[in-house]
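Note that this complex is displayed minus one protein chain, with the remaining chains in position.
For clarity, chains are labelled A and B in written order, and residue numbers in each chain start from 1.
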Amino acid sequence: MSTIATRRSTLPGFGLTMGLTLTWLSVIVLIPLAGLFIRSLELSPDQFWAIVTSRRTLNALRTSFGLAFAAACVNLVMGTITVWALVRYRFPGRRLFDAIVDIPFALPTAVAGIALSALFAEKGFLGAPLAELGIKVAFTPVGIFVAMIFIGIPFVVRTVQPVLIDLDPEIEEAAASLGANRWHIVRRVILPSLTPALLTGLALAFARAVGEYGSVIFIAGNLPNVSEIAPLLIVIRLSEFRYADATAIAVVMLIVSFLIIFAVNRLQRWAQIRAPAL
Amino acid sequence: MTMELPHSFSIAYPKETPRLSARHGDPRTEPKAVRIAIIGLAVAFLGVFVVLPLVVVFAQAFSKGISAYVAALGNPEALSAIRLTILIAAISVSLNLVFGLVAAWAVAKFEFRGKTFLVTLIDLPFSVSPVISGLVFVLLFGAQGYFGPWLASHNIRLLFAVPGMTLATMFVTFPFVARALIPLMQEQGTQEEEAAISLGASGLQTFFRVTLPNVKWGVLYGVLLCNARAMGEFGAVSVVSGHIRGETNTMPLLVEILYNEYQFVASFAIASLLAMLALVTLIAKTVLERHLDEGKPSHDH
Partner (left out) sequence: MTIEVRNLFKKFGAFAALDGVDLRVADGELLALLGPSGSGKTTLLRIIAGLDWPDSGELLFDDEDALLRNASERHVGFVFQHYALFRHMSVFENVAFGLRVQPRAIRKDETAIRARVKELLDLVQLDWLSNRYPSQLSGGQRQRIALARALAIEPRILLLDEPFGALDAKVRKELRQWLRSLHQEINVTSIFVTHDQEEALEVANRIVVMDKGRIEQIGTPAEVYDSPASAFVHSFIGESIELPVQVGDGGVQLGGERLDIAHDGVRPGASKLFVRRHDMQVGPAGAGALQGEITHVRSLGSAQRAEVVLSHGKTVIEIDAPRDRELRPGEIIGLNPRRYRIFAAPE
């Protein structure tokens, strides 16, 4: 009687590769992240709350989250317009513009940071004309806003693009044959089917902007309570050896990021149900 | 299907269509004015937010002429930063490449519970802010960190030194290769591997002779993106490096230092190298994507 106790798989190497994967994952990712959360647990709830709700921290969080959301909304609107033009229309240079959408994603953040800072500084190419109009961009929250728009561009465009491309033109023709005019079709037929992708893009752009550091700190004023982003506050606290403060702020930011990822997963599942791949 | 159309519809529609289009516009696309406005807005938006910053990098770098540009790059600090960037990228990319291959094999070729959870864990670094990615290592290895005292007593310097920076870079670039390979290997299925096994091949032989050649474009793609991110990483490395000039400055860190010291030409000169890397990466990415689409396995029916 032979022993078939263990459930074996056809291909070899599962144990080894799974073990290596889990080990490597733990060492590089999980243990460091766990260290952060454990550190935060060393604070009593009161201490944690005190740090997070201190004036400077709250302002930093407000700056980061608020401006990130505003920038993500701008990207939602402009990104939709952009992806519409890229997918639906033909114009000279279309392919080139399609390619450059990825630049904010590929360009190192420090490079983007100094470029935006130089561009929008008071003597900069765009900063000068804006200053004439009385709009100061560099070293103000507006500058943070601008930088966050920059880095969020690819997220809405690239998330919506495949969905828009795959939209069945016959559905629009059906709507037209039923008497809908173009605006009706866009509003009632096309945009609803894009909604899950739009929201996903919004969430991704928001998540990226909240945590962004390199692109923002050059153009931001970095004045506490005015134009200081949360990641910068973490760096400052670290340099002051106030590890507890840094940890608390980081935990708050991480929890929000994870909630957003969770929401995005839900959105994508919702998208599957509403419009399963046929 | 015998369905009776409303009488008026079937008679009226053909005659009314031309007038309908003229009055309400062709319902299959937007009116011309709207189209032009949308294209204009899109072009302006991308022009201001993407093209201009890129142009600024090169304009500033060459603003004092080519000799100044070359001199800035030839500066010993610059060269040292370039060397360090390449070193850290090489190590991070190689290690994450091996991990990516191993993880993709485990995830794509076997069935087990918790697979989605595992992939989510692998994706974690993507959702962590770069500063936090550096912070976690400071908390582990810093003077007040968990392993700080132990490291100090053994005279090992992780933070404010290359090993720490490499670790932070590996954290940040962790998922790239795995994410490129997992869907690719899943799509390719296990049939060829099963065939190889039935023909007497061992696991390693199967992996190197059958699996690897089939995913070579995916490997290149993952390595390309991983490298781009590794060389350009700023936030995480900044937190972990201590900014010791000439020793622990990568190219992005040097860009920051020079900019803060108002050495704009030098700063933008190095930035221009990084920008060129980004452009080359994008071009190579587009080329590879075409290969990946072609190489998608077609089921032999």
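Everything below uses one rule, namely that contacts are C-beta pairs under 8 Å (C-beta built on N, C-alpha and C of every residue); 3 or more make two chains touch, one makes a residue touch a chain.
It should be emphasised that the depicted structure is a prediction, and the values quoted were computed from it without experimental measurement.
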Touch with the missing chain holds, among B:36, B:79, B:152 or B:199, for B:199
Positions on chain A contacted by the hidden chain, ascending: 1-2, 4, 7-8, 10, 12
Touching the unshown chain, chain B contributes residues 191-192, 194-202, 205, 209-210, 213-214, 297-301
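One rule holds for everything that comes next: only the chains that are shown with their structure count from here on.
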Inter-centroid spacing, chain B versus chain A (mean Cα positions, whole Å): 14
Would you tell me which residues of chain B are touching chain A in their complex? 24-31, 35, 38-39, 41-43, 45-46, 48-54, 56-57, 60, 99, 102-103, 105-107, 109-112, 118, 120-122, 124-125, 127-132, 135-140, 142, 144-146, 167, 170-171, 174, 190, 193-194, 197, 202-203, 206-207, 228, 231-235, 238-239, 252-253, 255-256, 259, 264, 267-268, 271, 274-275, 277-279, 281-282, 285-286
Can you name the residues of chain A that touch chain B in the complex? 9-14, 17-18, 20-21, 24-25, 28-33, 35-36, 39, 78, 81-82, 84-86, 88-89, 91, 93, 97, 99-104, 106-119, 124-126, 146, 149-150, 153, 169, 172-173, 175-176, 180-182, 185-186, 207, 210-214, 218, 231-232, 234-235, 238, 241, 243, 246-247, 250, 253-254, 257-258, 260-261
